[in-house]
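A protein chain is absent from this complex, but the other protein chains hold their places.
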Amino acid sequence: MVIVVLKPGSTEEDVDKVVELAKKFGFDVNLSKGAEKTIVGIIGDSVYERRGAFESLNCVEEVIAVLKPFKLVSREFHPQDTIVDIDGIKIGGKHFEFFAGPCAVESMEQMENEAKFLSSLGVKILRGGAFKPRTSPYSFQGLGIRGLEILKEVANRYGMKVISEMVAAEDFDVFEKYVDIIQVGARNMQNFRLLEKLGKSGKPIFLKRGFMSTVEEWLLAAEYLFHHGNDKIILCERGIRTFEKYTRNTLDISAVPLVKILSHLPIVVDLSHSTGRRDLIPPLAKAVVAVGANGAMVEVHPDPEKALSDGQQSLNFQEFEKTYKTSMKIYKMLGVKA
Amino acid sequence: MVIVVLKPGSTEEDVDKVVELAKKFGFDVNLSKGAEKTIVGIIGDSVYERRGAFESLNCVEEVIAVLKPFKLVSREFHPQDTIVDIDGIKIGGKHFEFFAGPCAVESMEQMENEAKFLSSLGVKILRGGAFKPRTSPYSFQGLGIRGLEILKEVANRYGMKVISEMVAAEDFDVFEKYVDIIQVGARNMQNFRLLEKLGKSGKPIFLKRGFMSTVEEWLLAAEYLFHHGNDKIILCERGIRTFEKYTRNTLDISAVPLVKILSHLPIVVDLSHSTGRRDLIPPLAKAVVAVGANGAMVEVHPDPEKALSDGQQSLNFQEFEKTYKTSMKIYKMLGVKA
Amino acid sequence: MVIVVLKPGSTEEDVDKVVELAKKFGFDVNLSKGAEKTIVGIIGDSVYERRGAFESLNCVEEVIAVLKPFKLVSREFHPQDTIVDIDGIKIGGKHFEFFAGPCAVESMEQMENEAKFLSSLGVKILRGGAFKPRTSPYSFQGLGIRGLEILKEVANRYGMKVISEMVAAEDFDVFEKYVDIIQVGARNMQNFRLLEKLGKSGKPIFLKRGFMSTVEEWLLAAEYLFHHGNDKIILCERGIRTFEKYTRNTLDISAVPLVKILSHLPIVVDLSHSTGRRDLIPPLAKAVVAVGANGAMVEVHPDPEKALSDGQQSLNFQEFEKTYKTSMKIYKMLGVKA
Partner (left out) sequence: MVIVVLKPGSTEEDVDKVVELAKKFGFDVNLSKGAEKTIVGIIGDSVYERRGAFESLNCVEEVIAVLKPFKLVSREFHPQDTIVDIDGIKIGGKHFEFFAGPCAVESMEQMENEAKFLSSLGVKILRGGAFKPRTSPYSFQGLGIRGLEILKEVANRYGMKVISEMVAAEDFDVFEKYVDIIQVGARNMQNFRLLEKLGKSGKPIFLKRGFMSTVEEWLLAAEYLFHHGNDKIILCERGIRTFEKYTRNTLDISAVPLVKILSHLPIVVDLSHSTGRRDLIPPLAKAVVAVGANGAMVEVHPDPEKALSDGQQSLNFQEFEKTYKTSMKIYKMLGVKA
C-alpha cells in the first residue's frame, strides 16, 4: 500500500486523475478527505514499484510507502530465524561465531601462523583479503588468486572455513573454488550485477552494509540475492559514516536488534571497520555479544605494526585471545537473544 | 601545538610571515620542508585559540591542531576516574546506576506510582521533565515549577534523588531548590550562557551530547563547566543524527569507551532517546552495561500508551523490571570496565 | 491529518483501540484495509501534537504525519511574500540586500573603517558580533555591551542599520536599545526560551538554521516566534553539517527555493559560515543571487589576517567590492525569483 497525498487546493479533477491512474494499473483505492488535505490510499501488488507514476502527477505533494519494500527477507515472510549452515558450522538463530584473520593475506607464513593460533582458540572461520578494494590506486591491492590459494590451503590444514571478499562478478569461478563464504564489501552493497551473479549461486554470502546505506537499502540488497535464488545470506553491520571524527565510522549497534525484528537473516558485526580503532575493539566486542548478534568479525594480525594494511584496527594474538574469551563468557551467560 | 601547512609554491617570504606571526605571539616554531610541502610546527600556550590568525594568512593552506583542545576534562590532566557523589550515590569509576522515570511529570499520582515501583527495584535516581524543550510550539511544554515540586516531594518520600532538565540560566534558583542533578539537554549543549551559570554552581550536572555534536565539542562543553569551577559532571550519550530513518537517532555506543580513554568523567547512556523505539531498549540496555558505561537513563511510564509525551520510547513497569534485572546480572559479572 | 499504520497481524480489537483513542480526542477516522496492512487516517485539529499517544499503542507500527507541522509561517496560511521593513530597508519579496561586517567587533577604529567602506558601496546593514558563542571557553568571547555601543554609534554615523547576535533572553534590553535586527545563531535555533522572549518583542529577528536542523525544524522555530506574536522574521541558511571534510559546513543551497515554496518568509544565505573558506565566497555569492535569495551575509574585515576570529572566512575590502558588484549585476539581470 502507498498513500498519495494531494497538494493543498487540489480539485475534484485532480483526485479523479489519481484514482484513474490507480485503476489503470488495476489497484484498489481508498479516498480520505480532511479539512486541509486529501489523501488516496492505493492498494495492490507492486504498488511500491509503481509509486513513481503517482509522484510525477502535478497535483501530488508526496507519495508515502506504508509497506516495507523488501519481502523475501522480511520476518513476516519467514518468521523463523534463518540458519546458514557451512558444513556444520551454524550462523544464525542461537549461534555465535567469530570470523577472524588478517585484513589482507600477505604470505603463507603469516596465514599459517594465524590459522594455527585461531583454530587453537576455537575459531572456525578464517578471514583474509586477496582482492582489496582500495580508495587510492597507489595502495596495496592484495595478492589476488595466490592469496585465495594460501587461504584455502592453510584453512584446510587446520580444519577451518574460509571467508574472503569478491569485488567483481567475473571472479566468481575462482571464489567458488577456494572460498566457503563470499563477502560482498560495503562499497559493493549496491553493485547489483554482482548481487545477481551471487544470487544465482549456491554459496553462502556475507553481505556488508554500505557505510552510506540505510537498513532498508541493505535489506533490499539482500532481497536481490534471495530473489535470484540464494537464501544463504549473512548480514554484517560494519559502521556507518557520520560527522564524528575521532572514529573512522560509527558502529550502528541498534541495527542488530532492528534487523532481528525486520528480518529472519543472521546478523554479524565487523568490529574492526566499525570504528577503525584497535583500542575500542575489546569493549565493543562485549557490547556486540550482549546485544544479541550472531557473530563478530575482527582483524587479527601476528604483528599489527607490520601489517601491510589496516594495522591500526587489528588486534594482536594476545589481545584477541582476551577478547575472545570474554565474549564467550558473555555468550554463555546470555545466549543470543535480541 | 598546531601545524601550519603552506600552500604549494609558497616563497621564503611566506614562510617568514608565518614565523614572524608566531614569534609575535611568543610561540616557538619548528620548520620542516618536504619536496612538495612546507610545514611549520607552532608550539606554545593557547596556540590552539590563536590558530585563526594563521588560517587567515593567504599563504596558508591548512592549520592542523595536534593537541586536543580540551584540558581540564582530559584523562591526561586527571588520570583517575572522577566519581560524582550525590549524598552517597556514586556515579563514575566502577559504579553503575539507572536514571529512570517518565519523560514528563504529569501528576502527583503518576509520580507516586513511579517512585514506589522504581525504588522497590533498587533504582535510586528519579527522572522527570518539568520544563520541556519541544520542537513545536503546539506540543505539551511541561508543568513547570509545579512539576519540580511533585518530583521532589515524591522522591523524598521514597529516598530517591531527582534529576530534571533546566533550559535557561534564569531558572537556576528553582532548580537549586528542588533538583539534585541538573540535566543540560542535547539542544542546549552549546548554550554557553547556561553552561557558565551551571559552571559557577556546585550542583552535579548531567551533560547530554548534542545530537549533531562531535565528541570533541561535547568535551569542550564539559570544559566550560569545569573551567568555571564545577567538576561534578556526568556525560550522557543520547544518540546522534544520521541518515538512517528506521530509528530517530543512532546510538553512538563507541562514544562510551572513547570518552573513557579521552576523559576522566563518568559516562551514561540515554536508552530512550538513542533510538526513539521502545522495542530496541531491552537489547541495547545489555550492550550498554557490557560496554562499560556508568549508568543508563530510561523512560519508564506506568502506562506508556497514555503518556503525554514520548510514550513510544518508554518502557512499562514490567518491561523495565526485566531490563533492570538483566542489566544488573551483566554488571555483576563484568563490572564497569571499558 | 496523521496516518496510523498497524503492525502486521493486528486484530479487530487493535483497530478498535486506535479508533476509540481517536474518538476520545474528538478526531474523525477513516479506515483502510489492504491485503497486508491496515491503516487508519485520523483527522482533526492538533492531531499532529497528539500523534505520540498513537505511537505508544503496542499494535501501532508507525504514525505518519501528512500535514506539515508548521502553520503560521506556511505559504498556505499566507500566500504573499512577507517583507520585513527596517526603517525603509526592505527584506523579502523582490528585494536583495547584503549584511556585511566583521565576525567580531574589535574596536571603534576597525568598525569606523568598515562602516565607511561598506556604506560607500551601498551596503545598508552592518553586522558585528559582540556576544560570541564559542566552542572553546578559551577563545575570544567578544566585547559585550561595549561592542554593541561601538556598532550602533558607527552605524548611525554612516546611516546604516545594525545586526548582531543575542545568545540569552536576559540580554534583551540592551539589544533592544542598540540593535536593529536581532540574530539568533545556529546553536540557539532551538533555544525555545530565547525564541519566546523574542517572539513577544517587536524587533526584526534573523533566524539562522541550526547546522544540525532540518528545514522542518527550522520553520517550526520560526513558528515559535510567530506564535508568540512576532512576524518580522528573516530566515538565514548558513550551511549544514555533513561528512565532507574540505569545507567546515555544506551550503544547502536548495533550501532557498524550498523555503520559498513552503513559507512566505524572506530567506538570506550566510556566505562565510556556509563553507568556512574565503576562496569559495565569490563563486557562491553568484549562485546565491541567481538562485533567488533575498540577501547574503558575509564577513568582511579590513585585514582578515589580523582578525581576532574567523579571519579564514572573511573577505578583505577589495575582494568584497568585487563580489558585491558582480552580485548586483546578476540581481539586476535576474531579479529575485525562485
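We just call them A, B and C in the order they show up, numbering each chain from 1.
Heads up, the rule we're going with is that a residue touches a chain if its C-beta (ideal position, glycine included) is under 8 Å from a C-beta of that chain, and two chains touch if they have at least 3 such contacts.
Quick caveat: nothing in here was measured; it's all calculated off a predicted structure.
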**Message:** Going by the stated contact criterion, tell me the shown chains that border the hidden chain.
**Reply:** A, B, C
**Complete:** The listed residue (A:Thr11, A:Ser46, A:Ser107 or A:Asn156) that touches the chain absent from the view is A:Ser46
**Request:** Consider the whole complex, including the chain that is not shown, and state which of A:Lys23, A:Lys306 or A:Lys322 touches that chain.
**Result:** A:Lys306
**Request:** May I ask which residue of C:Leu31, C:Leu121, C:Ala287 or C:Met328 touches the chain that does not appear here?
**Result:** C:Ala287
**Prompt:** In terms of residues, what is the contact footprint of the unshown chain on subunit B?
**Reply:** 1, 3, 5, 8, 28, 30, 32, 34-37, 39, 41, 43, 62, 64, 66-67, 76, 212, 241-243
**Interface with the unshown chain - residue positions in subunit C** = 212, 214-216, 240, 242-247, 250-258, 261-262, 274-275, 277, 279-280, 283-284, 286-292, 326, 329-330, 333-334, 337-338
**Asked** What subunit A residues would touch the chain not displayed?
**Response** 46, 48-49, 52-53, 55-58, 69-70, 133-140, 167-170, 187-188, 190-194, 210-212, 217, 220, 223-224, 227-228, 241, 304-312, 314
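The working rule: only the chains that are shown with their structure count from here on.
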**Asked** How many angstrom lie between the CA centroids of subunit B and subunit C, rounded to a whole number?
**Response** 26
**Message:** Please tell me the distance, in whole Å, between the geometric centres of subunit A and subunit C computed from their C-alpha atoms.
**Reply:** 39
**Prompt:** In angstrom, rounded to a whole number, how far apart do the mean CA points of subunit A and subunit B lie?
**Reply:** 31
**Where subunit A touches two or more other chains, by residue** = 242-243
